[in-house]
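Only one protein chain is missing from this complex, and each of the others stays in its spot.
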Amino acid sequence: MILVNYAASFFLIALGLYCMAVKKNLIKILIGMGLCDYGTNLLVVSVGFNPGGTAPIFTAGEIHPGMFFVDPVPQALTLTSIVIGACTTAMVLGLIIRIKAKYGTLDSTEIRRLRG
Amino acid sequence: MFQKWIDKSMRKSPWIYHINAGSCNGCDIELVSVLTPRYDAERFGFHLTGTPRQADIVVVSGPITMQSVDRLIRTLAQVPEPKCVVSLGSCPRSGNVFKGSFAIAGPLEKYTHVDVSVGGCTPKPEAIVAGLAKAAEILEEKRREMRKHGGMAPSPAVAAAVEHEERAEFGTGDATAVRQGAEQEADA
Amino acid sequence: MNMEHYPILAIISLFLGAFLVALFGRLNKVLRNLIVAAAVTIPLCLMIALIAPVMIGGQVIGYWMGNWAPVGPWAIGIGLEVDALSLFFGLVVTIAVFVSGLYSFTYMNRDDSLENYYTLFLMLSGSLLGLVLTGDLFNIFVMIEIMTMTAVALTAFRVDYEGALEGALKYMVVGSIGSTSVLVGIAMLYSQLHTLNMAQIAAALPDHQNLVTVGAFAFLFLGFSTKAFLFPFHPLAADAHAVAPASISLMISGVITKCGVYGIIRLAYILYQNINEPAVSILITGFGAVSCFICVTMAFNQHDFKRLLAFHSISQVGYVITAVGLGTALGLSAGLYHAMNHTLFKGLLFLCAGAVQYATGSLDLGRLGGLAKKMPKTCALFLIGAASISGLPPFNGFFSKWMIYQASFEKGLDTGNFFYIVVCVVCLLSSVLTLASFVKVAQSVFFGQLQPQFENTKEVPLTMRIPMWILAVLCILTGVLPWEVLQKLVGPAAAAALNAAGYIQGMLGSGAAAGAGAQAAFSMEIGFWGPVSWLCLLLIVSCAVCLVAVLGTAEQKSPEERHEMDRRAGRTAAFTRDGFADAGRILKPAEKEGHYRNPVLSGTTLTFTGEKDPKYENFFSGEESEYSQVGGGDLFWGFKTNWRHYFQGMRRWHSGVINDYTRYGIVALAFVLLYACLFL
Amino acid sequence: MNDSRASKPVLAVSLLLILCIGLAAAIRMAGSAPTYDGRSTDVSVLQQDAHAYDDSGADGVAAVMVNENNEKTAADNVVYSVVFNYRGYDTLGESFILIGAIAGTTAILRKKGNKASAAIVGTRGDAGQEPLKVVSYRTDQKSRTKYRRKPVIVKCAADFLLPFATVYGWYIILHGAMSPGGGFQGGVLAAGTVLLVYLAYGLTGIRKVFHSHFLHYSETAAEIVYVCIGLAGIAAGLHFCFNFVFPAGREESAMLMNDAVGYHVMAGISCLLIMMLEALDTDDGSSREEKKS
Partner (left out) sequence: MQILIQLFHILVFPGLLFDVAMGVLLMGLNNKLVARMQNRVGPPILQPWYDFLKCCGKETIIPARAKRAVFLGSPYLGFVLLISVSMFIPFAGFIPVTMGSDLVVILYLLTFVSVCEILGAASSGSPFAGVGLSREMVAMISYELPFVLVILTVARAVGADQPSGAVFSLEGILAYQEMNGPLLFSPAAIPAAIAMLFVIPCETGMHPFDIAEAETEICEGMLAEYSGTPLAMYRLTHMVKVYTMSSLFVAMFLGNRFTGIVPVDILIGILLCIAVMFISAALPHAVCARLKVEQVFHFYWTVVTGFALAGLLLVWAGV
């Protein structure tokens, strides 16, 4: 039921945060960011879920009385959030490509010119 | 409006800057002892400053060794007008025991006009105080002349040979400071 | 085109400008600059046009996208809500955008692929304006994302500048924690209140308070403080500002942080209306005070000009958050006033840093020095900015800081809670440390001795200085006329923030024309300080002093005139001696040539061969003063030795590794969540 | 605090804290009323008669949207109408993000980042550290000649699948109103064809088939069209992003927005992919001779 979704999403967020905080390789940090994004997307989608509801589309002939829809608004929000996740990943990948070229390494402990 | 007071105040608050041109520190100790409670030059307004910019009376001690000529001249240049130069002890005047040595670059006379010369190998503090007081008076006259020439130091007429001989011989140890800055009417 | 469409037109004009530049930017430079100039000035004019109705008239503009008016209590469409608070921040955004756009025309002309730069810049400004004017919670999240995305891309714009990519990566990665927490907060709120419109949430929240909404408050607060770079996130700001181009640093420090502040004000004052609970007030003020103090001490021993400015901008944002967290009318208006001042003087300082970078190519405090003679106008502008940030009286920093101290002290007096007195002391102390670091910057960049390699630096072109002058004049105006600014701009904004009912009624009530009615009698009692009458007093006294000076002394001539008089009076440029005794003798110089110049006695003067008159050289205890600049690291030795353990800890703490910064972010998230669950 | 010994437990505790507070909130959220239970409206009745709804019992924004969907909009898919109609401004912001990402990635990955700009722009404060060694971001020549493969199987499969993939992508874009889908989802599918071409024909294949500049400009043009449709609302005296339902009752301006977004996403994502592939340029050996020119 819906509690599993919520628990899974918070677990995904925690896992993503752990991955971002501990992993040294930049790509893995990016994956951690992705995990956080998926966790939040899952949370936003499952907020609108209502057991027994069907997809909110008025398709001819398939709708019989007593049927009800699932909440369409969180699905729209998730759409936006997914595209945001994609764009963030694209941007960070671009940065990682150039950092690998410039610093010659992907290890985050070596990329620390700005400190102190 | 304040000019007369300023001239008078020149005498009342002469600030001293001490240049050690290679001296054996005998005169330096004496000069500093002048500021101690026993001789207390401060009651006449004397005050030892750290930079030539704030100095009125430049006290030079030591036989102007070769190393210190350059620095002496530069520091003397950096002292604002009206100023007096006081040579402390007999080293700056004649080189004292070091006269004729390869290492010293001659009496202070060669580099600047000495207003008051306090003689003696380590002159007594009283002598120094008397010399400084005399320099303070010279300061006041210089300031008055300076005002006459539009704020510039009175430019010397070509030094007449007369003045050259007229300089008295050097005094002995005690307070026989000799005024050397003869009054000269500038013809600017 | 009535006044209702102004907000959306302002936002869309920026975005449309961005796309037009993307399309036609590559064709020719002039067209591109024209588009950017138009796209930057239109929103400024629209916002200024809105001042009359919204600020003074007290009207709240509720503008529903696509005419989707709310059905009963439920707002189905997205609404733009422009009340005095939003317009205040809108003005701050548009001024900063206008000045930064003007500045980047010449500042960036040496870079390549500028159409990308201008597209990103205009989208950044559009998203900032969109964020400030919107009335929908999810729309704020979308605008935050555009803002972060474009700010990161712009930070990394100068790809080959040392550290640019690293700064951008850190900003993006740790910024994503903030974005994630904002979205989680929105999802939790939606699950409880079934709506996304802020006015409706504000109306429904008081009777839906439970664990989920408290959790949502914690998540949203942390999300907005990430965007405002508060305490655990301030290393991001330092890295991002230090490497971004100066016009972008202005935008990041001046405006993006203000949007974080705007979010926190909306959250605590309008949505949850729980600012008066002691727990929330202590949380926000605590965050503000800690970030204020730590960033000032961190800024103390930086040796990069822009990184120092970055840390200062976070400490000033710390001031603003401290004032906002107090919750009283005086506190909020002090915070808003300081937010506006900060954008003005921090923008000016960043543009000065850009000018120094443009002219000399270096930002290293250790190697710059003596630029005042080469770049006098930039130095004058820098002094105005530095005086404003350190809060010297006639400038604008002073009045807002003074209000902050009064507000925090009064809150301490009323609630009897010693915490606010500690906050007041911390703020006063940070003000002195700010002054100290700007004295350090002035000494190591503008005054002191010029390095030989910067011998031929020239003043930056006029087109760069105009935006700086605009900011400088604004700094002085807001400093000298504080009471008008309070009545016209800050007062209504603070009143709008405090009057949540007006916000709700303005949006969900009878639509646009509702108007929040007369402002709540906005009584704000501040000790009387009339800078104008104080300046007249200064004038009188200075006239008296000048009179005495003119009468008293002989006139002072400049060194050149003195040389002139010497030459005319027959004395060569060497130093003059009076009553020189033995004239005419040629001295026998000692043999070693280089050791000391052989003084030649000619006529009445002793001249050095080819030597400049040492009289006007700096006194260097007799030596010839070669290069010996006192600046950069070797200032404030006494303070640093006493606090060396603290500074070493700070250096170790700001390690520069991304993982550490994410770890601090996570710990902060956990702390805020725990705090919210326990105390709210 | 940042040496890993001390900070491990602190991190663990904070993550646990986030997790259990999240779970507590999750339990509370699961327990609370669903955002749209739909019992107040009979969906089948709505399908017959678009006006047979009453919003009084609505317990949330979603209920009102579902009720008014048939009457106010021409789309059957309620999510579609939420995305492009009710919350059209969000989707506009959404496409701004995509353009921002593309402009940003272009700026970051631009090849011509000339070294001169570093000289002009100057060095930062701590120039004391050793200067970074700048490696051309193409992996050096030697390692690439090793993988010489002939993707014959992949080439055949790609040739077979390409038309279907493109048509399928555009189908999703165009039929968003009737069936699940819409501009974003379809655009990404259509952009998938770029990867197919890359797998089959490598970078030179892509350079022959796709022209990234054209894609970039057309994408910006599509974005401008989208904004202008929004502005049309203001031009007509109504509010921004107003949805004009054409007389036939089956078409609306939101659908135009959808197609503009569809094209914009397709062109944008493929432009992004091409840029990334150009940047990595780990092309197989077969077609490297031409590039040497």
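Order of writing sets the labels: A, B, C and D. Residues in every chain begin at 1.
As a working rule, a residue touches a chain if its C-beta (ideal position, glycine included) is under 8 Å from a C-beta of that chain, and two chains touch if they have at least 3 such contacts.
Quick caveat: nothing in here was measured; it's all calculated off a predicted structure.
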Going by the whole complex, the chain not shown touches B, C
Sole touch to the unshown chain from C:279, C:462 or C:538: residue C:538
Which of C:398, C:454 or C:661 touches the missing chain? It is C:398
Given C:24, C:409 or C:483, the residue that touches the chain left out of view is C:409
Chain C positions in touch with the non-displayed chain are 330, 370, 372-373, 376, 379, 383, 387, 390-393, 398, 402, 405-406, 409-410, 413, 418, 421, 424-425, 428-429, 432-433, 435-436, 439-440, 442-443, 446-450, 524-530, 533-534, 537-538, 540-542, 544-546, 549, 552-554, 556, 558-559, 615-621, 625, 628-631, 634-639, 641-642
Chain B positions in touch with the non-displayed chain are 2, 5-7, 9-10, 12-15, 36-38, 40, 42-45, 47-51, 53-54, 56, 78, 80-82, 143, 151
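Heads up, the rule we're going with is that only the chains that are shown with their structure count from here on.
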Multi-partner residues in chain A (2 or more other chains touched) are 13, 17, 21-22, 47, 73-74, 77, 80, 84, 87-88, 91, 95, 98, 102-103, 113, 116
Listed in rising order, chain D residues that touch 2 or more other chains are 11, 15, 18, 22, 25, 29, 35-36, 60-62, 65, 87, 90, 93-94, 97, 100-101, 104-105, 108, 126, 132, 134
In the complex, chain D touches chain C at residues 1-2, 7, 10-11, 13-15, 17-18, 21-22, 24-25, 28-29, 32, 35-36, 55-56, 58-65, 68, 85-90, 93-94, 96-97, 99-101, 103-108, 110, 112-127, 131-132, 134, 216-217, 220-221, 223-224, 227, 230-231, 233-234, 238-243
Chain D partner, complex, touching residues on chain C are 1, 5, 8-9, 12, 15-16, 18-20, 22-23, 63-68, 71-72, 74-78, 110-113, 116-117, 119-120, 123, 126-127, 130, 136, 138-139, 142-143, 145-146, 149-150, 152-154, 156-163, 165, 168, 188, 190-192, 194-197, 210-212, 215, 242-243, 245, 302-305, 307, 357, 360-366, 652-653, 655, 657, 660, 663, 666-667, 669-671, 673-674, 677
The residues of chain D that touch chain A in their complex are 11, 15, 18-19, 22-23, 25-27, 29-30, 34-39, 41-47, 60-62, 65-66, 69-70, 76-79, 82-83, 87, 90-91, 93-94, 97-98, 100-101, 104-105, 108-109, 126, 129, 132-137, 178-180, 182, 184-185, 188, 265, 269, 272, 275-276, 279-280
